[in-house]
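Here's a structure for you.
The complex is shown incomplete by one protein chain, all other protein chains being positioned as in the whole.
Take a look at chain A:
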Amino acid sequence: MAVDGSVERLRREGRIVVVGASLAGLRAAETLREEGFTGTLTMIGDEPYEPYDRPPLSKQVLLGRVPADHTALPRRRAIEAQWRLGVAAAGLDPTAKRVALANGTSVEYDRLLIATGVRSRPWPNELEAGLDGVFVLRTMDDATRLRHRLKAGPSRVLVIGAGFTGSEIASVCRERDLPVTVAERGPTPLSGALGSVIGDVAAQLHHQHGVDLRCGVMVTGLEGDGAGRLRRAHFSDGGTLDAEVAVVALGATRNTEWLAGSGLAAGPRGIACDAGCRAFDVRGIVTDDVFVAGDVARSPHPLFGYQFLSLEHWGNAVAQAEVAAHNMICPGEERRPHLWTPYFWSAQFGVNIKSVGVPNMADQIIVSQGSLGEHRFTAAYGYQGRVIAAVTFDQAKWLEFYQRQIEQAAPFPPPFTTVDRRTEGMRPVPAGFPDPSVPTHGPQVTVSGHSPTDQRVTFTPA
């Protein structure tokens, strides 16, 4: 392949464009320079800010411990980039190798890295989403606005969705001593990510900390007053709730719209790429100059049946960015696969939650150490007789061991004796994930009536 010196030329004087100026984009840029890329490097970001860290936004920032603009990502090294901040990428012409920007200009590249990440899924009803008091939480600006409002001491906060972000926000509200209601359509908090066995523990944490947790219920509408301020929420069970603030925490949408018409395999589930971070085109053929990293990427993982995984994990963004950057400036035989074992953490209600592997692939779970009742435990997830994931509540130091178990396809349930193995951990039970054939997100549409004239379509937003 390109051992003829073209890679050498690229490293020396090529043009690399990185779209997305957040964690993955920054770490990729740093890796490019670290590995000797001396050409032109352009960083494009739609936000006006230099790369910042998001995990603190739903924790320390909302608590008021850290100002939102103090979460800039530390720089590992100088990257000598041309920054185009505050302007979004608007289109891609892979033949001309050109990225169009929202301000009408464009940038040409020899190699492109797409790291545009995700944005929070908005409340589906635009009018309701526009009410004063309705928030999402993804960006620094979101966090600043929400923090300001929480500081004012609203009479009640409604959190819609009890995934990790929603649960963290609820935890912050309780720590600020604000009355908070959490509405979750699943049977428990975190059930989509960790299953309902662990979700039950999460529910206990909500209850213990005084959260008004309502599971198996959806918010069907948000109602404003005459001045356009949020006043009340309506639930699918017919109930209502007066609230001044609602935080929509219904997951994220991948930022791929700007790639429409580019011919890349980009859609709502991310941009498909190979394990070397090279994007696929819509025909399923791998490109050689367009790379993908971070939340927006969707890549096959050999350890998990070559499933195309798209992960919204901090550590994945870093690891994938490093692999992508390396591969961008290396000839084929020196390229590396991105074999990162999925890993993420959360902090809520004073508990440190960490997970490794792909829990929602599992069919069974076993408490391998500690105790669910004490809210301190390690649980292993099994899939067809092997360990596929693990989660720890305040026992993070064991996670590394379970990561090796996953990587070695160790048998499930774990057959060996460990420290802190209790009687409840002697038997695997179903993990309690929602049926994968039923979507957990997106609006629910139902049709009733028999004849064409009395058929009615009911739209229930997610």
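In the analysis below, contacts are C-beta pairs under 8 Å (C-beta built on N, C-alpha and C of every residue); 3 or more make two chains touch, one makes a residue touch a chain; residues count from 1.
The criterion applied here is as follows: contacts and distances are computed from a predicted model.
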Would you mind picking the UniProt name of the chain not drawn here, from "DNA modification/repair radical SAM protein", "Phosphate transport system permease protein", "Cytochrome P450" or "CoA-substrate-specific enzyme activase"? "Cytochrome P450"
Out of A:F280, A:W398 or A:F433, point to the residue that touches the absent chain in the complete complex. A:W398
Can you list, in ascending order, the chain A residues touching the missing chain? 368-371, 374, 376, 378, 395, 397-398, 400-401, 404, 416-420
